[in-house]
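Below is one structure, written out as structure tokens; the observations come after it.
Shown here is a partial selection of chains from the complex, left in place.
By written order: A and B. Residues from 1 in each chain.
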Amino acid sequence: MFLNMAEPVQIAPATGKLGVLTPGLGAVASTFIAGVLRARQDGTPPLGSVSQMAHIRLGRREDGRNPLIRDFVPLASLDDLVFGGWDPISPNALEAARTCGVLDERDLVSISSQLEGVVAMDAVFDQRWVSRLDGQRVKNLTNKWDQAMALMEDIERFRVENDCDRLVIVWCGSTEAFQEASAVHETVEAFEQGLKDNDDNISPSQIYVYAALQSGVPFANGAPNLSTDLPCMVQLAQQRGVPIVGKDFKTGQTLMKTLIAPGLKARMLGLRGWYSTNILGNRDGEVLDAPENFKTKEESKLGVLHTILQPEVYPTLYGNIDHVVRINYYPPRGDNKEGWDAIDIFGWMGYPMQIKIDFLCRDSILAAPIVLDLALFMDLAARAGQSGVQEWLSFYLKAPQAAGEHPAEQDLFIQQTKMKNTLRQWMGEEPVTHSEAG
Amino acid sequence: MFLNMAEPVQIAPATGKLGVLTPGLGAVASTFIAGVLRARQDGTPPLGSVSQMAHIRLGRREDGRNPLIRDFVPLASLDDLVFGGWDPISPNALEAARTCGVLDERDLVSISSQLEGVVAMDAVFDQRWVSRLDGQRVKNLTNKWDQAMALMEDIERFRVENDCDRLVIVWCGSTEAFQEASAVHETVEAFEQGLKDNDDNISPSQIYVYAALQSGVPFANGAPNLSTDLPCMVQLAQQRGVPIVGKDFKTGQTLMKTLIAPGLKARMLGLRGWYSTNILGNRDGEVLDAPENFKTKEESKLGVLHTILQPEVYPTLYGNIDHVVRINYYPPRGDNKEGWDAIDIFGWMGYPMQIKIDFLCRDSILAAPIVLDLALFMDLAARAGQSGVQEWLSFYLKAPQAAGEHPAEQDLFIQQTKMKNTLRQWMGEEPVTHSEAG
């Protein structure tokens, strides 16, 4: 019987400070930091953060046990967070916030000096991977092994200077050009040799992951880059006993897609095509205007339907889907990404119907609480003795990395159930099944 | 411990014919019948029918047990269905199908004589409850008790003439004018007296429910009318040991709403307002153009957000929602209902975002498979010895009737889980929890 009495795991308490480091200190990271500062300064609610706002039901519905998640599991407190990061362009979080234009000036004024104090360390950056950006604040080192060592020194220096008990790293940088894994990514050994040989197949984001894991710091990957999902990184995470998770924050259009597609499937409505276009005018849009970077993102965005809809099980319904995803750089939109979807479905006797969705969203506003939650949950996982891929955090990710052989779940609702049931289990509570009996 | 080893229930086999009777033999019922006839004649897949198309996972994912629901639970076969109904306007299912214009002529041609053979019995109808319709094929009886008796005779005659083993009734008629429950609806006794006294508070659809239950026939209510949810009907269903379920088929816009709202809540995104407008040009649209009938539908449509979003638990996120629902009669649309939603949400630091959804749907195409599933599952419930409110079928309904004191679940995904776990439990299988352990 697989639903045996849950056995709680041992979780070390969240004492002292938790440093949150973000490679990429641009729109997403500065919005994340600003929101946390405002939350602890004047109680602005951290909207969109499941770890801070959501309740979790325990036991039967009639028991009435429904605490906040943050009161249920021992998360680090917002008051104990310290922020840092690397960026090739922004000098500090205040300038980043002002340049990207996500937040109104009136939301920055009371925290401006704190934001200014979050100074970006020089980045490991290579324009070959992000052709549309021209970074100036870059480490003056050409050998990749040396770059890795420098990052490890940055990490250690940050830890000491800020008196951190623990660290966690969340990639908030740009999408890198498309690549497939190569031999250099097969093992830790091969990767380290590649670093020393300055192997062309090693991208900057991979060097960050390597440095983090070697430093024993959990790493979450918010972009579609090939990084935590490389065999060498999975191996290193296990060797070093460090949690990793990836990839690509699930924010606007894909978030909607992973709501709608499970709904169509729940009702056995067929899908003939799904056309998604995005327009955005921020740095992210500019980066993705380069075909090689778009391809990385496209792969990440195209995967979701297949896993959810199971065309192999439902060939009549989902065996012939035209799925097209486009991203266009359109400066008038700024950070306010707009996603438009045209969805072609069919029902009873094959009759076609259409759904159009126009999502006037805000990229960084949707991503910021994900950074917070991933930072806090990855730290929790580390204290709970977990290592390797944290598949239970798939809820937050467009292309979730699987821990085993089965592809990770893409359905937002199953992901949510998995996440909550994982927390319940760690704390010795029963999973919730929504059966009549339950 | 509440997740104890499931104990299967005894289910009588589905032998002989199952008669499906629909009060209302218009667009929805004729589309439903046509689709079943085509499915059994030439194998047209019954798209949108969960009972026919969906698989159900049993045990752990790695067990690979994933049968079709119809192979897992002993449902009546499509080949054993016999159709009948009552209608104040349509003489038979063929004329209904042609008049309402849902299906192309080419989809009717091969089954036209069978459709013509589904002759409508004279209806119990009163224009006071549906001011926009003018029914001619109406029973020539003015006393409501006499009407109930006549319906019971219709039911019995249909059973005998068609050699049915069992019957089930699914209300596919129009929405009646708004009313609140009154004293006459309190007990079976009061209701029966009211029938005899021709009480003004008793609507035609209530007389059908009474007749069905007294005849021992399960009743599903596809409209928002006050009927199965009256105290007297719940009491009668229990006394007679008959399953009931209601109300209001969850088809287009509300279906989307119960996908999107749980997604917003899963991500702790706030909701400031939700404006929904519908345009449709069929008989349903004409009926709902009357304010008193629209009010009935409006109540049904407005309820969903509250139950899903729990403003009492999440006042910051969901404590101040402007929820507006409008329906407009717009003849150019015909049966192709269009629902347009403007959704105002807010996230991190209170920043607002907007979602617009335009659903070019087809009312009857979405409703038809629900009629099939409710007919088959209600028949299953009856054979499984269930009586009273079948809350596990909430998945199909806009304003699901609760079996106990807690309001019924509105979240489509929890509804789906409940439905599947109920079937698993009846068959002696474990519920699925999507926990890492599961």
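Operating definition for what follows: a residue touches a chain if its C-beta (ideal position, glycine included) is under 8 Å from a C-beta of that chain, and two chains touch if they have at least 3 such contacts.
Everything numeric here is computed off the predicted structure, so don't read it as measured data.
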Overall copies of the shared sequence [whole complex; 2 in view]: 4
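The rule is simple: only the chains that are shown with their structure count from here on.
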Chain centre separation (subunit A, subunit B; CA means) in Å: 40
In the complex, subunit A residues that touch subunit B: 1-6, 31, 34-35, 38, 44-50, 52-55, 59-62, 66, 102-103, 107, 255-256, 259-260, 262-263, 266-270, 313-314, 316-317, 346-351, 353-362, 364-366, 368-369, 391-392, 395, 406, 409, 412-414, 416-418, 421-422, 424-425, 430-438
